[in-house]
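Read through the structure below, which is laid out as structure tokens, and then see the notes.
Every protein chain but one is kept in place in this view of the complex.
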Amino acid sequence: MDPREFQYTFFGLLIVWLCVAGYALSLALRERKLKAELERVRRMVEKN
Amino acid sequence: MTPALLVEGVYKYFGDFPALRNVSFQVAPGSVVALLGRNGAGKTTLLRILAGLSNPSEGSVKVHGVAARNAETRRKIGVLGHSISVYDELSAHENLTMFGTLYGLPDASKRADAMLERVGLGRVRDGLAREFSRGMRQRLAIGRAFLHEPELLLLDEPFTSLDDKAIAVLQGMLQEMRDRGRTIVMSTHQIREAMELSTHVTFIQRGQVAYDGERQSEMLHDTGWLYRTYGEQ
Amino acid sequence: MMYLRQILTIAGKDLRSEIRTKEALNSSVAFSVVILILFSFAFDQAEGFEAFLGGLLWLAYSFAGALVLNRSFARELQNDCLDALISSPAPPSAVFLGKALANYGLLLVVELLSLGVFAVLYDVRLSGKLPLLLLVSLLATWGMTVIGTTFSALTVNLTMRELMLPVLIYPLLIPVLMSAMVLTTGMLTDVPIATNMVWLRVLVAFDIVFTGLAVVFIDDVLVG
Partner (left out) sequence: MRQNILFLMAAVFTGILVWNMNTVYGLPQQVQNVGAYKIIYLHVPAAFTAFTGFFAAMVASLIYLGTSKLKYDAFAGGVTEVALVFATANLLSGMIWARYAWGIWWTWDARLTSMLVCVLMYYGYVMLRQAITEPTQRARLSAVMSIFGMAGVAFVYQSIAWYRTQHPSPVLGFREGGGMGPGLEAPMYWNFLAMLCLAVILASVRMRQAQFATEIDSLRRMAHNH
């Protein structure tokens, strides 16, 4: 197999996976941030 | 008799937060209602819904039996909010003529002139609103709200930032409205001024109606009475 | 009848206050002239330069137009005038169409002035081509106006309003600008209009579809 062809195929497919994985990671991070925030605001309301 | 204003089961949500919860009351024609409540209780939200500036999430508002967002209804409503809502780059006369035309008044220009006399701006009718003093701008705003002789007048904190002359003008016009059997709903902090004018009181607390009925004599003399008697502890 | 009077009243008051301050007009015309001058450095005025002329003109128009459109609903923010308009019997679509009409007029004035500068700077002979150019300008500018006015209303309460508007409208304006560019370039290089009919049709379709959408959905934008 032509190594150049293999490289391009590999990276072409990889980039799709990277996009999805990157988004999933950002979702996970946001989830953590939101949960912490929710906890903080809940406590703030309870105190009042 | 159809009530001048009929509010039935109105809810208003901002996201999940209920700013108004099951607000229902009615106002008979010719009454003057003082809408009372603390800051953030939902007075402005309610008034905006009554004025058709915002739709309720649930429930309905009817003015003389017709829905609030109907064009016919809005012709009958006058609104005076926190801000003056007149255009800085237009003259006093142009401002009123423009709103008169939007309301479909047949002789908008003449009506505008008459109203300017009435609020004491007749001599500066061609001056730009931008060049007016604060008090003059406020009187122009009052003129705008009363121009089309509304049958229902909605006022949001009308006395808060007015100067003495504007207060005198406003009180005179409200008095006249009342004498002619028109309906007035006003939210206010200045309980004493509101109490002198009003026939009914609607007290809102945390988005719910806590008291709705005639003005009682206790309210007139003791401003804290309402909060102590009907408010949550 | 009443509806038409309301539209004209609102358009009239917008035009009148703009003519008094000239805020949007001045900045917009000046901006478009600057762009036209800058383009003359960007492109060498040598052979084949004609192929860029249409694109150049419409880029200048659209950049300058954003300044006018930005002011449109922002003008109502001062003193909360929008509340007075919405609580009046004029339906939101009349408010929208009135303001769109005013913007349309202002944009056309800006375009006319820049067209003069353009013709002088780039030595473009316009005689005989004006009717078609006028038609293209009228159609494409209405498309720009409808999208711009709608999104001006959409972003009026945002703090980042001035930054958001261009980001939101330019991608949507691509079909309009592209058609206008092709048509204008074709006209300036004497391509017969018959070959470019399809672009005229795109413009007409765009105007109709988005005017319709705007009138239908403006209630949701203006009344919370």
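Lettered A, B and C in written order, each chain numbered from 1.
By our rule, a residue touches a chain if its C-beta (ideal position, glycine included) is under 8 Å from a C-beta of that chain, and two chains touch if they have at least 3 such contacts.
Everything quoted here is computed from the prediction, not taken from an experiment.
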{"item": "Where the missing chain makes contact, among the chains that are shown", "value": "A, B, C"}
{"item": "Which of C:M1, C:A42 or C:I174 contacts the chain that the document leaves out", "value": "C:I174"}
{"item": "Touching residues (missing chain, whole complex) on chain A", "value": "1-2, 4-5, 8-9, 11-13, 15-17, 19-20, 22-24, 27, 30-31, 34-35, 37-38, 41-42, 44-45, 48"}
{"item": "Absent chain, residues of chain B that touch it", "value": "13-17, 19, 40-41, 57, 206"}
{"item": "Positions on chain C where the hidden chain makes contact", "value": "147, 150, 154-155, 157-160, 164, 167-168, 170-172, 174-175, 178-179, 182, 198-199, 202, 205-206, 209-210, 213, 217, 220-221, 224"}
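In the analysis below, only the chains that are shown with their structure count from here on.
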{"item": "Cα-centroid distance, chain B relative to chain C, in whole angstrom", "value": "38"}
{"item": "Residues of chain B touching chain C in the complex", "value": "48, 51-55, 69, 71-72, 74-75, 77, 79, 81-90, 94, 98-99, 101-104, 128, 144"}
{"item": "Residue ranges of chain C touching chain B (in the complex, touch as defined)", "value": "2, 5-6, 9-10, 12-13, 16-17, 20-21, 78-81, 83-91, 223-224"}
